[in-house]
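One protein chain is absent from this view; the other protein chains keep their places.
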Amino acid sequence: MRNGFPFKRRLKVRQVKGGVFRTMFLAATLVGTFVLIVLIVDVLRDGAGWLDWQFLTSYPSRRPEEAGLLSALFGTLWVMAFTALLSFPVGIGTAIYLEEYAPDNRLRRLIQTNINNLAGVPSIVYGLLGLSLFVQALALGRSVLAGAMTLTLMSLPVIIIAAQEAIRSVPESHRLGAFALGATRWQVVRNIVLPSALPGVLTGTILAMSRAIGEAAPMIAISALVYLTFIPTNPMDRFTVLPIQIFNWVSRPQEDFQHLAAAGIIVLLIVLLGMNAAAIILRNRYQQRTEE
Amino acid sequence: MRPENPNPPENAISTYSTSPRRVRKRPLLREASITWLLFGCALVSVLTTVGIVVMLAVQAAGFFRQVSVLEFLTGIQWTPLFDPQHFGVLPLVGGTLLTAGIAILVALPVGLASAIYLSEYARDSVRRVLKPMLEILAGVPTVVYGYFALTFVTPLLRSVFPNMIVFNALSAGLVMGIMIIPMVSSLSEDAMVAVPRSLRNAAYGLGATRFEVATRVVMPAAVSGIVAACILALSRAVGETMIVAIAAGSTPNLTLNPLESIQTMTAYIVQISLGETPHGTLEYYTIFAVGLLLFIMTLLMNLFGQWFVRRYREKY
Partner (left out) sequence: MENNTACLETNGLGLWYGKFQALRDVSMTIPHRRITAIIGPSGCGKSSLLRCFNRMNDLIPGSKVKGEVLFDGRNVYAPDVDPTEVRYRIGMVFQKPNPFPKSIFDNVAFGPRVNGITDNIEERVEGALHRGALWEEVKDRLHKSAMELSGGQQQRLCIARTLALEPEVILMDEPCSALDPQATLKIEDLMRSLAEEYTIVIVTHNMQQAARVSDMSAFMMMDPDRAGTLVEYGPTSTLFTLPKDKRTEDYITGRFG
């Protein structure tokens, strides 16, 4: 032993320790997945039996056997349609402005910091904003439109940040080539930057929408209803959405309503799965094209 | 002003004999209006913040006209809907911090451990699979987590703690912790990945094991990012609504006992929103006072987290 230092023995201890921790770290990484699987199995077990066509086409009812998701489904559709319609152009427009037009000065940095901060504001606060601004001050009432505008404001930071990344990934050399051919800045954006960035922006928008769909808190503040037996026919109608309906059922003590809630959750998760799958397919097709 | 165009070379195919004339009208007006339109879009985000601040302040003012700020911030009883009315917000804040604290106690070790594994141990192919799986956790709607907390976790916990009430802080806190694991993990991992290879190589060169490099070299170097990750995750937990609204209860209760029923600031706002409280009453304004406090708390946490990273980040 050199200098009386038991290196080999110490090394064995260190290695065993390292191995143990490695397993622990791996286990930690898998904890989340494990819980997720438990969650999904639990929900499926509780709700699959209650998921049928009648469930999807009935209105909520005080009697669990007759209750259904119809008003919530249509409410979600209406709100999400308007949210997408409003948030996509404003989101892209902001990102284009920040990346292509804004000079690098304090105003731009302020806007950027502000957007980053808005992404961290609790969703219920957006609900309160929507309540006081859209429902009351602008007198839109507790309407689909007020809900959509609230969700738009909430989704914008996510969309803007994703769009900025997509725009930044367009190589500068393409822009320079277009400028050198006499294109104006808007022509460069419209003909060169946007076509290349669009798939990335769409992916970001879909992901933002999929988050917004699951938001109950701001919608509760706007809609304030959990028991709705009609579907919206115009944007000024009152509404309810899937998460609110689920929340309503979970809050009731009778066990049957728990099953209804689980069935509703299955529907919600399927919708989310579809949206995320669409986003991933879009992203993969885009990556294939640029690798040509 | 343009010189005459000479004859084109013979091998060119051309059906025009004069140079093409530019037919684009003066685009300056169109360019300017487009620039303004885009600026208007950017303005929406600024106006959103202004709107939040103004609306919360104006509505909360309706509350503070009748209740003093001191009573609000220091009172330990919150009974705005009962007689006698008390407007001390501390029980709600306590409920929020209790559940958020439990959440961080869960998410910090698990998230950090995941981050260490993903950044120091996992091969690229493994990482590409595990990371998205972790991200899925973040994409689950919070109502679903709330359902899970109430119908699965609570019964499970009650088999261990038989005198636990159905609505309690522990279930909600645990599930919230699961929800924010991806946030802690991903932000910590970013901080660790940013530590340069050369530092690790120096440690390996001195005979350190992978575990020692991870814990004695990489983590200390990334500590500012890790702390910021925790602060941001805490802020997220403070702002969370549905999990606590479903599983933690609606009893404002200033306590450190996680087995008891509590009410968070967010759950209170939901409770009133669903009720029949008419506009313009003091009870109605309470949600804006609580909302304002919530906004200020999360904003301060987010700003602090960002400032912390800037101040203490190692410059490589």
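When the chains are written out, they are named A and B in that same order, and each has its own residue count from 1.
Note that in this section contacts are C-beta pairs under 8 Å (C-beta built on N, C-alpha and C of every residue); 3 or more make two chains touch, one makes a residue touch a chain.
The model shown is predicted, which means the values in this text are computed figures rather than measured ones.
**Student:** For a quick check of understanding: of A:Ala48, A:Leu110, A:Leu176 or A:Met236, which residue touches the chain that isn't displayed?
**Tutor:** Within the whole complex, the residue contacting the unshown chain is A:Leu176.
**Student:** Per the definition of touch given earlier, which of A:Ile111, A:Ile192 or A:Ala261 contacts the omitted chain?
**Tutor:** A:Ile192
**Student:** So that we can see where the missing chain sits, which residues of chain A does it touch?
**Tutor:** Against the left-out chain, chain A lists 103-104, 171, 173-174, 176-184, 187, 191-192, 195-196, 289-290, 292.
Here is the rule we use: only the chains that are shown with their structure count from here on.
**Student:** Using the touch definition from the top, list the residues of chain A that touch chain B in their complex.
**Tutor:** For this pair, the touching residues of chain A are 14-15, 17-18, 21-22, 24-33, 35-36, 38-39, 42-43, 46, 89-94, 96-98, 101-102, 110-111, 114-118, 120-129, 131-133, 136-137, 153, 156-157, 160, 184-186, 210-211, 213-217, 220-221, 224, 226, 243, 246-247, 250-251, 258, 261-262, 265, 268-269, 272, 276.
**Student:** Which stretch or stretches of chain B touch chain A in the complex?
**Tutor:** 27, 30-31, 34-35, 37-42, 44-46, 48-49, 51-52, 55-56, 58-59, 109-111, 113-114, 116-118, 121-122, 130, 133-134, 136-137, 139-148, 150-152, 178, 181-182, 185, 209-212, 232, 235-236, 238-242, 245-246, 266, 269-270, 273-274, 279, 287-288, 291, 294-295, 298-299, 302-303, 306
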